[in-house]
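Every protein chain but one is kept in place in this view of the complex.
Let's turn to chain A:
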Amino acid sequence: MPSSVMPMSIKHDGHPSPAAVSAVGLRKSYGDKTVLDGVDLRIPAGSVFALLGPNGAGKTTAVKILSTLITADGGQVQVAGHDLAVAPQAVRAAIGVTGQFSAVDGLITGEENMLLMADLHHLSKREGRRVTAELLERFDLVDAANKPASSYSGGMKRRLDLAMTLVGGPRIIFLDEPTTGLDPRSRHNMWQIIRELVADGVTVFLTTQYLEEADELADRIAVLNDGKIAAEGTADELKRLIPGGHVRLRFDDPASYQSAAVALREVTRDDEALALTIPSGGSQRELRSILDWLDACDIAADELTVHTPDLDDVFFALTGSTDVPAQPKETVR
């Protein structure tokens, strides 16, 4: 991981598995705007890799480059063992892509979309029908198979989209924000589908803006910010980097706020909101010790809330608060 700002240990289990995707010094800019500024990635075959980042971080651009949709300005990329710049067709033959915006033909039916993909993967008529029937069944689209895809709900479109991606039996799948805009049930369905793909040995490269999603699915996570990899590691490794968990105490009465602030010296003060912030991982044990401490100091807060680390905290921790000017207060630790 040469690019990581914060190096972390890699678990070695003997020999490293071959890389399904590897990129060194990936660069892309549009005019003056640098979107990717030297990104290095290495994704072992058969694993799930999540590229995590806020809107505009360059996630989609990275996927577009790796999936041969657009060309990079610089850097070396290998996908499925083929050099992206030299043999894009060989790369295309090995990958499947589900973009952020549904890549289905809305004018024709779901089944016709599937058969179109079968034809473009040069399957025989019979094989095409078999694969289509199987995937429509697997993605719960049989009832809607003969309706135009434009009439599908958001979740159905995503499922059809992914089903179309799977027609050629790709070994590497790129999913650009596969659950953005889906309701919770559809999101969990999508997660289940992705887990099944992984069980079949497919390498999955997904982008997301939800830490929870990366946590659920990914073996390794890279945090992309401002076109650079800010950190990379397993979900646990990343979470250990995040000091965002805290307990917040709010008071109605300025006098009790003042006395609490004096009694609890190791806290962050927010004088305007009359709130105190105590760093905490959020476990039951930690919470109990905080409560005991408050009781011991005879402090009675009017409101107590527990905050667990989230994507915001990852970014505050990894990128510094200069990137979030809207943040009203700075946390001192």
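The rule is short, and it goes like this: a contact is a pair of C-beta atoms (placed from the backbone, for glycine too) under 8 Å apart; a residue touches a chain by one contact, two chains touch by 3 or more; residues count from 1.
Convention: contacts and distances are computed from a predicted model.
Colleague: Would you mind picking the UniProt name of the chain not drawn here, from "NADH-quinone oxidoreductase subunit M", "Succinate dehydrogenase cytochrome b subunit", "ATP-binding cassette domain-containing protein" or "Transport permease protein"?
Modeller: According to UniProt, the chain not displayed is called "Transport permease protein".
Colleague: Just to verify: which one of A:L116, A:A133, A:V198 or A:L287 makes contact with the chain not shown?
Modeller: Of the candidates A:L116, A:A133, A:V198 or A:L287, A:L116 is in touch with the missing chain.
Colleague: Touching the absent chain in the whole complex: find that residue among A:I95, A:L175 or A:M190.
Modeller: Considering the complete complex, A:I95 is the one touching the chain left out.
Colleague: So which of A:V24, A:A45, A:I108 or A:A133 would be touching the chain we can't see?
Modeller: Reading the full complex, the residue touching the unseen chain is A:I108.
Colleague: Could you pull out which residues of chain A are in touch with the chain that's been left out?
Modeller: 67-71, 89-90, 92-93, 95, 97, 99, 101-108, 112, 116, 119-122, 164-165, 168
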